[in-house]
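Here's the structure, in structure tokens; my notes come after.
Removed: one protein chain of the complex. Kept in place: all other protein chains.
Order of writing sets the labels: A and B. Residues in every chain begin at 1.
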Amino acid sequence: MQKSRSLAIVFVAPALIVLTGILGWPLVSAVLLSMQDVRTIGSAGQWIGLHNYQAVLSNQSFWMAVAMSIIWVVANAAAQTALALITALTLNQNFPGVRIVRTWVILTWIVPTVVVVIIWRWLFSTSGGMINPLLAQAGMIDRPIGFFSTPWTAMATLIFINSWRWFPFIALMMLAGLTRIPSDLYEAARIDGANGWRSFTRITWPLLAPTLGVLTVVGTLLSFNVFDIIWLMTAGGPAGGTRTLPIIIYETAFKGYKLSEAATMSVLATILLMAFALLASRTLMREDDR
Amino acid sequence: MKRSLPSSLLLYFSLIVLTLLIGLPFWWVLSGAFKLPQEIIARVPTMVPHSFTLQHFMKLLSGSDYPTYMVNSMIVAVLSTAVTLALAIPAAYAFFRLAFPGREILYRVILLAYAFPSTVVLIPLFGMFAKIGLIDTLAALVIVNVTFALPFSIWMLRSFFASIPKEIEEAAIMDGTPPTIILRRIMIPLIAPGIASVGIFAFISAWTEYVFASVLILSDGKRTVPVGFSGIIGQYQIDWGLLLAGASLAVLPVVILFALVGRWFVSGLTEGAVK
Partner (left out) sequence: MNNRILGLLFGACLTMSFDAMAAPVEVTLWHMEQPPHRVARIQEIIDAFNAAHPDIKVKQEPQNWGEVYAKAPAALAAGAGPDMLFAIPDFTPVLKNIGALTSVSDFVGELDKEHHFVKSAVQSYSYDGGIWAVPLYNMAMNLWYRKSVLDAAGLKVPETWSDWKAASEKLSTNGVFGMGLPANKQLYTDQTIYSVMVNGGATEIFNEDGSFRFNNPQTVAALDYYSSLQKLSPPDSTSWTWGEAEACFVSKSCGMIMQFSVISSYDTQGGGDPADLGVAAIPHADGETGHNTIAYANAVMLLSKDDAKRKASEEFVRYLLQPETYGKFLNMEPGLFMPVTEDGAKSESFWSDPMVQKYRSQVETIIANSQNGKLFGFTSGRTFPSIAAVSAQNVIAETLQMIVVGGKTAADAVAAGQDRMVEVAK
């Protein structure tokens, strides 16, 4: 066992060094910053203890951003899980061209975010876009819709775009989980007279649960921290309607020139996420592979 | 196994919706890139282009550093993938097979790497890299990409290792083969499809990374495609044609890559290990 231990450490150390090195120092630095009063990057700051925390926690904008982030995460999770599950079940079938579809369904994930932003900003715009005229032609609207003109429509539209970008990736991860389920189980169920729904609830869902568990935890973390799509499309607007926590942190740091305050919000956000991750992984991530 | 009619209808309906949902936007962008400016901004847009022009692509390629951005992105993505795999494979095996203190906890903790908002990491990292002279280098981007790809890669690889039938491994252990040899000669070849998947994942993640690439790189000659591309977009005016041409070109390399290796991504995920 001794040999195994030192070998294990050799195997694991490089990865751990990279992770703690790149993520560890910034976290410590953020905590240190949050207890000073640094404004612009590079300017000096003085120690003010937990003053920033008091200011941030009593700031309404912060809590609104937290609320926005929660809405964002939940809505994305719902949309993406639904879309991904349907897609995964579809791709798990056998039909002509299944290989091609499985390969190319992920097209929306492999393109850079800026391209996604451009595509949808163009498609949804009222001058030269495609969506509004199509809706008009189909007789569904008589005035063009401003997809980003009110807080709720902007949020809904962004959720759609973000889900469009991510659901194929999630779907393929689910597909991976689905293909691990031995087909004899389905055969046996069919022989026993079970229909599609029963096979799903009795076989598919329980055996897919571990995969879904991990995807939920990691997916939530990634979703919460989505910055570029929101920033590039609405910059948190209109009227703060899409101002999630990452957005307000960025704004505070680089537009409000209050670096320490931004660091404080970052630390709070990290604590929130870590708490969620620890709780969720305990309940959702059961040992799936032994 | 014969599929019932309702099932078939449902299947084909889903497929059609899927194809339209994913394919249409890209078709519109691609066809738009070849349209004359007047047709692009016409009040009634066209599904199939009426005009044809290469002017947008010419403007894009002649005036900008696009080829340079491509090369940079390639270098960064390839290196990021190689380093990620080199670090993740042993780590995943260790988490799977080798016993060491704190293994279970550590395994959960590494996924927490995704709990940090990128802004938290950005500025201190900038300062850190500045001190060791890594600002404005492709190496900095590789390091960042590896960091963010590692946790998920380790998780995926571990689950692939776990799907290998126990007997093969046990036989080798009984023979007294040291773990390093087991890993190298037996396990890795067996999960080759899985490794391909993880490699492609790392590659794409590195290719599409924007936030760190935009701040850590200062000079134009080292820019990657996402950042360079967003810069080409005029800021005081909009040239839709140029934009759509740029979008098409930004998509092209990954599409070509995926045409070559894409099926291994999927088969790696669905098979994971050679049975």
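Everything that follows uses one rule, which is that a residue touches a chain if its C-beta (ideal position, glycine included) is under 8 Å from a C-beta of that chain, and two chains touch if they have at least 3 such contacts.
Computed from a predicted model, the values in this text were never measured in an experiment.
Colleague: Pick out which of B:V142, B:I232, B:L249 or B:L269 touches the chain that's been left out of the picture.
Modeller: Final answer for the missing-chain contact: B:I232.
Colleague: So which of A:I41, A:V74, A:I100 or A:A188 would be touching the chain we can't see?
Modeller: A:I41
Colleague: For a quick check of understanding: of A:L7, A:A30 or A:A154, which residue touches the chain that isn't displayed?
Modeller: That would be A:A154, which touches the missing chain.
Colleague: Among A:A82, A:A188 or A:A239, single out the residue that touches the unshown chain.
Modeller: Among A:A82, A:A188 or A:A239, only A:A239 touches the chain that is not shown.
Colleague: At which residues does subunit B meet the chain that is not included here?
Modeller: These residues touch the chain not displayed: 37-38, 41-43, 59-60, 62-64, 123, 126-127, 130-131, 135-136, 214-215, 218-220, 227, 230-241.
Colleague: List every residue of subunit A that touches the chain not included in the displayed model.
Modeller: Residue positions of subunit A that touch the missing chain: 39-43, 124-128, 143-151, 154, 233-239, 241, 251, 253-257.
Assume only the chains that are shown with their structure count from here on.
Colleague: On a C-alpha centroid basis, what's the spacing between subunit A and subunit B, in Å?
Modeller: 16
Colleague: Under the stated contact criterion, what part of subunit B meets subunit A in this complex?
Modeller: That would be residues 3, 7, 11, 14-15, 18-19, 21-23, 25-26, 28-29, 32, 40-45, 86-88, 90-91, 93-95, 98-101, 103, 106, 108, 110-125, 127-128, 143-144, 146-147, 150-152, 154-155, 158-159, 162-163, 179-180, 204, 207-208, 210-211, 225-226, 229-230, 233, 240, 243-244, 246-247, 250-251, 254-255, 258, 262-263, 265-266, 269-272 of subunit B.
Colleague: Can you tell me which positions in subunit A touch subunit B when the two form their complex?
Modeller: So the residues of subunit A in touch with subunit B come to 1, 4-5, 7-12, 14-16, 18-19, 22-23, 25-27, 29-30, 33, 41, 86-87, 90, 93, 95, 99, 101-115, 118-120, 122-123, 127-130, 133, 164, 168, 172-173, 175-176, 179-180, 196, 214, 217-218, 221-222, 224-225, 227-228, 232, 245-246, 249-250, 253, 259, 262-263, 266-267, 269-270, 273-274, 277-278, 281, 285, 288-290.
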